[in-house]
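Structure first, then comments.
One protein chain is absent from this view; the other protein chains keep their places.
Labels run A, B, C, D and E following the written order; every chain starts at residue 1.
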Amino acid sequence: MDNSLFFTNNSPSCTIPNKIDKYEYIRLDKPKPGSFVAELVLNRPKKLNSMTDDFFNEFNKVWDEIQSDESIRVVVVWGEGRMFTAGLDLVSIGPLIQGDSEKSQAVQNVELFKMVRRWQSAFDKINKCSKPVIAAIHGYCIGGGVDLACACDIRLCTKDAKFSIKETKLAIVADLGTLQRVAKICGTGFAREMAFTGEDIDSENAKRCRLVNHVYADQATLMKEARDMAERISKNSALVAQSTKLILNHADDHKIDEGLLRVALHNTAFLKSDDLNEAAASFMEKRAAIFHNNL
Amino acid sequence: MDNSLFFTNNSPSCTIPNKIDKYEYIRLDKPKPGSFVAELVLNRPKKLNSMTDDFFNEFNKVWDEIQSDESIRVVVVWGEGRMFTAGLDLVSIGPLIQGDSEKSQAVQNVELFKMVRRWQSAFDKINKCSKPVIAAIHGYCIGGGVDLACACDIRLCTKDAKFSIKETKLAIVADLGTLQRVAKICGTGFAREMAFTGEDIDSENAKRCRLVNHVYADQATLMKEARDMAERISKNSALVAQSTKLILNHADDHKIDEGLLRVALHNTAFLKSDDLNEAAASFMEKRAAIFHNNL
Amino acid sequence: MDNSLFFTNNSPSCTIPNKIDKYEYIRLDKPKPGSFVAELVLNRPKKLNSMTDDFFNEFNKVWDEIQSDESIRVVVVWGEGRMFTAGLDLVSIGPLIQGDSEKSQAVQNVELFKMVRRWQSAFDKINKCSKPVIAAIHGYCIGGGVDLACACDIRLCTKDAKFSIKETKLAIVADLGTLQRVAKICGTGFAREMAFTGEDIDSENAKRCRLVNHVYADQATLMKEARDMAERISKNSALVAQSTKLILNHADDHKIDEGLLRVALHNTAFLKSDDLNEAAASFMEKRAAIFHNNL
Amino acid sequence: MDNSLFFTNNSPSCTIPNKIDKYEYIRLDKPKPGSFVAELVLNRPKKLNSMTDDFFNEFNKVWDEIQSDESIRVVVVWGEGRMFTAGLDLVSIGPLIQGDSEKSQAVQNVELFKMVRRWQSAFDKINKCSKPVIAAIHGYCIGGGVDLACACDIRLCTKDAKFSIKETKLAIVADLGTLQRVAKICGTGFAREMAFTGEDIDSENAKRCRLVNHVYADQATLMKEARDMAERISKNSALVAQSTKLILNHADDHKIDEGLLRVALHNTAFLKSDDLNEAAASFMEKRAAIFHNNL
Amino acid sequence: MDNSLFFTNNSPSCTIPNKIDKYEYIRLDKPKPGSFVAELVLNRPKKLNSMTDDFFNEFNKVWDEIQSDESIRVVVVWGEGRMFTAGLDLVSIGPLIQGDSEKSQAVQNVELFKMVRRWQSAFDKINKCSKPVIAAIHGYCIGGGVDLACACDIRLCTKDAKFSIKETKLAIVADLGTLQRVAKICGTGFAREMAFTGEDIDSENAKRCRLVNHVYADQATLMKEARDMAERISKNSALVAQSTKLILNHADDHKIDEGLLRVALHNTAFLKSDDLNEAAASFMEKRAAIFHNNL
Partner (left out) sequence: MDNSLFFTNNSPSCTIPNKIDKYEYIRLDKPKPGSFVAELVLNRPKKLNSMTDDFFNEFNKVWDEIQSDESIRVVVVWGEGRMFTAGLDLVSIGPLIQGDSEKSQAVQNVELFKMVRRWQSAFDKINKCSKPVIAAIHGYCIGGGVDLACACDIRLCTKDAKFSIKETKLAIVADLGTLQRVAKICGTGFAREMAFTGEDIDSENAKRCRLVNHVYADQATLMKEARDMAERISKNSALVAQSTKLILNHADDHKIDEGLLRVALHNTAFLKSDDLNEAAASFMEKRAAIFHNNL
């Protein structure tokens, strides 16, 4: 598959060949007419949306599709069935971790390393994707589910939601992004409690430590509010919303001075758009702006 | 004006020539006798303290004055009239953004870039200034107002305050510091919701996500509490309060190990002051310390 | 003593010679049979657990002991007597800061610098230690106490706890880690209020700004809950809990991409342990895992 | 094409779709039987191997092929005809730079930016590719040719070779990697002379400032020596040679301490290979090692 | 004077008030008609161009003038009289280093620190200035002279030139930039030999280790060649030459990936200039380009 995963110091970015014709573990609901909001559904409800190697391949692929589809401006991610996700499918994944004992240790480990990088790539693409992504979480969000959710921009959940860095209890260091991202979201005190205990955090604590932005009574309300927020975001200039995500990502990893230079150059290069004119015109005419610009 | 703004990879730092005799868009109230607290007032209430190019020039200049005035140890920033600020004055600023279409694109863009860097400099000086700065916000704090507030050290507000990264709705990537600073204050989840929606955050949410430290019932209470906190800070050693801000700024942008070395060197060089002796003496004598040291 | 402290750009790491036979200012309670939880007690209650130069030497030494003792997997830090700690013992420490005026200024300052680095080392070892550390704080946690607490992983406190960066009032820039760590825990707004005022933060505000994870009614409850959390953490795989702390520490100081590469390499090298097998087996057998692995 | 190029803060990495069936501007000579050395030939000699947009597309694509082809372990890059390359083909590229004036400036600039990133990607892939790459340069190496050569690992040239950062004379800031890499190769003094003057550097100066490792009398000797060095490198363990390039790339961009940790983890994970055993066995048996391992 | 020097973590950048009417220690020869090359002369030949506090004030000021003077595109720095410079004027500077013993140590040290930062600023402005700077060095270049020369872009010298980091012999750690820059120019092996011995390096070794680009027989030849190189550089597009210096400065301090993004944004924003058109036209018309653009 993607041989280059082994040989880079940069972010893992996996290219999946075209053999995936349609998705089995996920479902991409394209925007309805008049809308720019797509929905990405974890779609293996009988297995509690647990994650297999094929799931990660599909997930890698779908974000390339989302990035390049100009009809999509905002994405809502949610899970079909009883819960958001139960995390890794240990039955399916166990043998992959164990490897082929007939090969030398180096070769086994190259394969293990590439697999971890490929899985990291699947979730990291949520963050690298320029389009705002909202996670709408109901029920359990376990292990790999927290890695997935932390890579999204905004997390919303139901009152009965529960989050856990379950990897700890399984004698695995969580390696798909949670440990890199959770302290930036929750502060380092809560992050360490979650990571060392591996225990459930309920929605009240999740809200208090800001793991989620808002908590809603039930899944119906959650989905309504998540879709509503997504629609409102999608009404803003796509060029600007996507540039803003890019600049926010940059700010996460750079000094303030570097960020100021970055955004000044960015606006110098890309400010003068039709959208800017439409925003000014609609402001003067006291009407809603309609941004046609696609990137 | 300041030609060097184009040519630096560092923080934008703009030097405004002496042509500004007195301020028109702002007002600097020097400390009253016995006090070391200055107040910087956004002072264009009829236009809702909206920001023009001249405003940014004055703002650049006033912080040089604040930094070098030894009678000032702490600053409170607030807005005259109905609100803190409505942000950029689009009518006045629109043509500046559009530029002079008779010039080549490179020259237009050099001018645009220098303007953005000059405006960034105006707010960045709040942060670079060694003196603690408290923003006291009532009513709306819109667009550039959030950039300004985020560059302050401490934010306090009234119950009716509302904050929005309005630039998003105007098809502009917020470029005066908000996107670089807001996640460090609020966590990245709330920051992204604010930035992608461009919608109002009320004081309750602002407190919950820690955009503000405290919320007060009305402007009178807000100003009383802001001034009181400023007075209490100004009673501490000026050398130490200002060094502390410097070290906190450093910590924002450096690894912990680097910060530990930095502060150890700092104290080795600057610890043995009259203030240290006065603090020890007053502690033994169980009286309030009076720090005469000015920097 | 440790001459190398002067000559490094890295973290201060002080090696204390073997002259310390037993501890006087602290007490290390080794794990009871069947437990892996040690308790490190600030043990100078008559002097409110205030900190002398000898305290820092003992503290440097005890963390070397904790790191190398395989019977210890988690540590709870608490204070004997009326409070957690009153911070630096100014009477004892004042002359050390003043130095020997007969020496040249450079030599005095080399000695002062080495002392500050040695003290920094004492608290930094809490963070560098791979074992999760919980601070259980009752009553006052003043000055150096906040530096100590911020270096721990998780902070719990009683309802009557109070925190202050008291150094500011003593005309000292807090230099034992607080200023480097507090904004990462509390956000920069609260951190600056605490640092500039030097005033007490009560437990309610400490919880709101996430300086502490949880607040308990009294010391008895606090200790019970802290020990309980420690026991639960210690039941997880020691290899994984300690690796997780290492990866979280790395994430605090690195870009997300660097962190993803780091954890992928880490798991490739160290995943295939007995603990992994035991976790899988116990999961299948629906029983509690028992991890024998020590590092 | 590759929409994601606009939206990343990372290295530009362009994926070219499969529409390129065979190469027109370049030629990839696969290894001959018994060899692991491929040759990548700039193959537009009538136009002095000057670079068009299609050239960059092919160049992007060929490095994906090189990376994933296990029969290739080392690459030699050279130019067909009178010279290595005359750099950008201004006639073909001029209109692309000018853009479509009917579009808004933002859209024109997005297209320009993506094009520059795509071209950067083409040369950056030489460096990101794990396989050692030797540039064998005869005659002129102009403008984009220097960007290309600087991205290679080792540069060899003929006595009559001449190098110039010609972009400067064409009123273009060299933007395909030269300015980022040349000071690391030549030291900053020579780099600046080359960049500011845009003038030719002859082979003697190129050797003196280490832009090239060795100078040979004529192209025949150059090619013989380049191929010979490539063959010798390809006889070493492919896993180790490629890991070494990865670690050297990492070292270019990281502190020494970070690099030491990186290589220690790398070897812990990937040391125990068949190649290690073969190296040891052949050393004992005093024979040449034969490494079968492919990555 | 400039109070802000104490309070920044960034590059020292000193603003000197307008009290300096004309220069006494230096001389700025503006470009002659038809030329864009200025000459900055160290002009205290009776004292071997040694450096006093007033010298540094003038030096700080002259670079502001050079940066903002559009008639200047390139600068040559040289010394009047027997040598380039003998470095610091110890007689004049000794008392400033000793300080006023009646003040507290902290206040003395604040003054010492500000002075060092002001002197650093004087030489750092050579590097921060966007205009290419050539140092033409004859005879001795001692102590502060090496700091000065290392901040220039290109160093040329006479056969009899000698360089020494003399501070080491004077029991001073060289603190005006040499130690930060010399290894980037010379490699760390030579840099350490120079720094630890404090001994003279002759022109042959200086050329070998690339401290200088070229060596000329005598001062007349040196000046002719330096001016000639400066004229040739000044014939290139000023926008591009200055942007190139900016990008090279950025590359010195950033990872390659960051630099590639930086230059791609820079060219997107600033490429489309009159100079680009003039370069293309002159290329087609096979004539020398004449660039009118000033920044």
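The criterion applied here is as follows: contacts are C-beta pairs under 8 Å (C-beta built on N, C-alpha and C of every residue); 3 or more make two chains touch, one makes a residue touch a chain.
Values in this document were obtained by computation on a predicted structure and should not be read as measured data.
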| item | value |
| --- | --- |
| Neighbouring displayed chains - absent chain, whole complex | B, C, D, E |
| From E:N43, E:T168 or E:N277, residue that would touch the chain that is not displayed | E:T168 |
| Residues in chain B touching the chain absent from view | 10, 257, 262, 265-266, 268-270 |
| Absent-chain interface as seen on chain E, which is shown | 9-12, 90, 94, 97-98, 109, 112-113, 116-117, 120, 124, 127, 167-175, 177, 179-181, 183, 187-193, 195-199, 209, 252-253 |
| Residues belonging to chain C that touch the chain removed from view | 3-4, 6-11, 13, 15, 64, 67-68, 104-107, 109-110, 113, 128-130, 239, 242, 245-246, 249-250, 253, 269-276, 293, 295 |
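Note that only the chains that are shown with their structure count from here on.
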| item | value |
| --- | --- |
| Over-half contact-pair match to C-D, picked out of the listed pairs A-B, A-C or A-E | A-E |
| Pair exhibiting more inter-chain C-beta contacts, D-E or B-E | D-E |
| Centre distance in Å when chain B and chain D are each reduced to the mean of their C-alpha atoms | 47 |
| Rounded Å distance between chain B and chain C, as computed from the means of their C-alpha atoms | 33 |
| Numbers and ranges of chain D residues touching at least 2 other chains | 9-11, 105, 109, 113, 253, 269-270 |
| Chain-level touch network, classified as line, ring, star, complete or other | other |
